[in-house]
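Structure first, commentary second.
A single protein chain has been omitted from the complex, and every remaining protein chain is retained in its original position.
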Amino acid sequence: MNIHLSVFFMIEIVGTIAFACSGALVAIKKNLDLLGVIVLGVTTAVGGGMLRDLLIGIHPPALFVNPVYVLAAFVAVLILFAFVRYRRITMEALSSLWYERVMNLLDAIGLGAFTVVGIDTAIGAGFGGYKFLMIFLGVITGVGGGILRDMMAGETPAVLRKHVYACASLAGAVSYVALRNVMDNGWDMILSALLVVVIRVLARHYRWNLPRAM
Amino acid sequence: MNIHLSVFFMIEIVGTIAFACSGALVAIKKNLDLLGVIVLGVTTAVGGGMLRDLLIGIHPPALFVNPVYVLAAFVAVLILFAFVRYRRITMEALSSLWYERVMNLLDAIGLGAFTVVGIDTAIGAGFGGYKFLMIFLGVITGVGGGILRDMMAGETPAVLRKHVYACASLAGAVSYVALRNVMDNGWDMILSALLVVVIRVLARHYRWNLPRAM
Partner (left out) sequence: MNIHLSVFFMIEIVGTIAFACSGALVAIKKNLDLLGVIVLGVTTAVGGGMLRDLLIGIHPPALFVNPVYVLAAFVAVLILFAFVRYRRITMEALSSLWYERVMNLLDAIGLGAFTVVGIDTAIGAGFGGYKFLMIFLGVITGVGGGILRDMMAGETPAVLRKHVYACASLAGAVSYVALRNVMDNGWDMILSALLVVVIRVLARHYRWNLPRAM
């Protein structure tokens, strides 16, 4: 749990950028202006961690005290916005299979990293004894930003429909809570985050879906 | 205030199940997958208490520390989902008058129980001197889950339109705040919760509505 932190930091930044781009893309498609694109992009990137901190009473949420993730998201959104506006990239390209595939992989990496980091934060705040809480906080850190993005955009959260998206986060969270007393040196985090990525990639490739009632 | 707690616990569980089923039904009608149905169902059931705890600074919200209500909601949603999926119950039955009538009664019981329990929690947290706060917390405990459900489903909260729904909760909250220094042995809670149920049942039967501007 206490090693590989700089590697994890880089992975988190990758995830932050992927999340920010997904939020910005929703805003661009909704024809929001520059500010709307920034707000939706940054909220998607850091919203999950903010919800987690509010739930466990970290005031103010960490993102405000150390705004490095906000900054990364902000810059990523600005670049994407400029690329679209000045025709360096077309909306066709942003809807293309390769773009979606790359972003999906980066997004999966972010989902994995955020999930285990969320649990780590809960442990650091003294909630290492509450398994249900830890798992929930891991998942909300992973999927909370996307939920806020969709609620602000006036849509039913995609996480409630997308191929086993929250389930991948859930599997990683359960894995980390189970492994953390067994392994050390951060292997519990890395394996659990990796599990999230593998499930997401497989789910997309084989079009896994959860059952519906009708 | 300190007796009848086990009776109240059972009433709360009934309400939790009714709330969970209402959330699950919205999700099923929106064609969400299993996870979406679970999330919407459980959020409807425990969301009000979560909002209350966040507002008065109970970190983490009680539902995470003692997840019995989450569990009850989860099981109820699973059963409803399975019944619909395996055709033990048809959507026609779920839209039928008798189903609606039964669920409405259970929902009213839940609304009454949640309202007074919400106030009780506020008193326990040391806010017994703030009348406005107590009443607000009672109402938000009662109707908050439904508001979250509708916001996540992308709809205008039904509570803002439904026959005197929040007003019933409000009446019960005012009643409990008024009675709690007059009665004891929990009669203040029971009478106030009962008031909510009576108003809800009458409002539905006589189609009471609040005035509109136009």
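Read from first to last, the chains carry the letters A and B; within each, the first residue is number 1.
Methods note: a contact is a pair of C-beta atoms (placed from the backbone, for glycine too) under 8 Å apart; a residue touches a chain by one contact, two chains touch by 3 or more.
Nothing here was measured: the structure is a model prediction, and the numbers come from that model.
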Which of B:23, B:67 or B:157 contacts the chain that the document leaves out: B:157
Selected from B:78, B:103, B:133 or B:194 as touching the chain missing from the view: B:133
Omitted-chain contact residue, chosen from A:11, A:28, A:45 or A:168: A:28
Touching residues on chain A - with respect to the absent chain: 27-28, 30-37, 39-40, 54, 57, 59-61, 64-65, 67, 70, 81, 84-85, 91, 151-154
Contact set of chain B toward the excluded chain (per top definition): 54-57, 127, 130, 132-133, 136, 147, 151, 154-157, 160-161, 164, 166-167, 209-214
